[in-house]
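Only one protein chain is missing from this complex, and each of the others stays in its spot.
Up next is subunit A:
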Amino acid sequence: MSTPQVFQFSHTPVHSHCFSQDRQTLAITKETEVEIYNVSNPSKPQLIAVLKDHDKTVTAVDISIHGRIVTCSQDRNAIVWEPLSDGTYKPTLVLLRINRSATSVKWAPNGFKFAVGSSARVIAVCYFEQENDWWISKHIKKPIRSTILSIEWHPNNILLAAGSSDGHARVFSGFIKGIDNKPSGASLWGEKFPFNTLCGDFISSCGGWVHDVAFSPSGDVLAFVAHDSTVTVVYPNGGEGVAPKSILSVSTSHLPFTSVFFADENTLVAAGHNRFPVVFQGDETEWLEVHSIDDPKKSVAQGSTETTALNMFKQLDLKGAVQTGASSSSSSLNTIHQNTITQLRPYAFGSKGEVTKFSSSGIDGKVVIFDI
């Protein structure tokens, strides 16, 4: 296992990050701006553009398979940035029609539409309308009761999952006439999918608000993480109103997770306030916590094997002393991320489509690429 690759861009929080399809460019949020880096030489990331049009904190950024960037912000706007040949980006404002901040944004896998979650209890599904030359949106409203914290598209480009702070993880249809092809027949998520159809509604075992949702690569399994430190995995059986095949909840002893994704059909990676990623494995019958990546307990063990007399005296010396100066090594935590991890994303894939590397961003301003 190689050592994780760490980018430290600044010490301001990175709420969201995204690599381009070819992994050569990296977009990170930095307060009200989004910075685009060329990371083709990982030891020397080069700042190539700064996207400045938002006037409040940018909450999420995503890059489509065509290289278009979409950003959304607490200023209630989303902007699509079209890359131009001279390396700059042309912004287009999206008509979101929401009266609260936008919290999350994701491109559909085909890159022709995207969904924005907001605290206005609305999901705006946005698409480009040729006639008006403008990105416009359709709203999914019911039965959302509170802020949408996360959005994830199903690989079929039609369904989308949303995690909400009312404690529900829901699956909706985001079918747009004229953009999408009619889905063929029944699936595990239902039979017909007109826009705004509720295809599933789940709550966590202890009722915490839902931080993040994820579909498995096949789209047949849904996972979500909630503020009660649990990971819940749902195997649907034919849409809303039909009891799912199984709902499995894993309670952990970690602090709550804020982000989750499927590495393959039977493996999940979650991370959050505990500052390091945790791997879960299982199937329809049971899910279990398997191991942690960048586990602080292990790095403690490594350090203590090299106990020298000098270290012993150093420790004696520190007793009762007040720690001063941020530069002292003992003031840093045993994990790579020094604060909450805000987002995990798959980075590299193996021969069978399984995720072999993933990237994480944190409140500490770091973006890290881990091996699974």
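One rule holds in what follows: contacts are C-beta pairs under 8 Å (C-beta built on N, C-alpha and C of every residue); 3 or more make two chains touch, one makes a residue touch a chain; residues count from 1.
The criterion applied here is as follows: contacts and distances are computed from a predicted model.
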item: UniProt protein name of the chain not shown, from "Nucleolar protein 6", "Cilia- and flagella-associated protein 36", "Actin-related protein 2/3 complex subunit 5" or "tRNA (guanine-N(7)-)-methyltransferase non-catalytic subunit"; value: "Actin-related protein 2/3 complex subunit 5"
item: Candidates A:P256, A:P277, A:P346 or A:G365 - the one touching the absent chain; value: A:P256
item: Hidden partner chain, touching residue among A:G167, A:P217, A:G239 or A:G365; value: A:G167
item: Of A:I48, A:I179 or A:C206, the residue in touch with the unshown chain; value: A:C206
item: Candidate in contact with the missing chain, chosen from A:V116, A:A226 or A:I293; value: A:A226
item: Interface residues of subunit A (partner: the chain not displayed); value: 121, 141, 145-146, 166-167, 203, 206-209, 226-230, 251-256
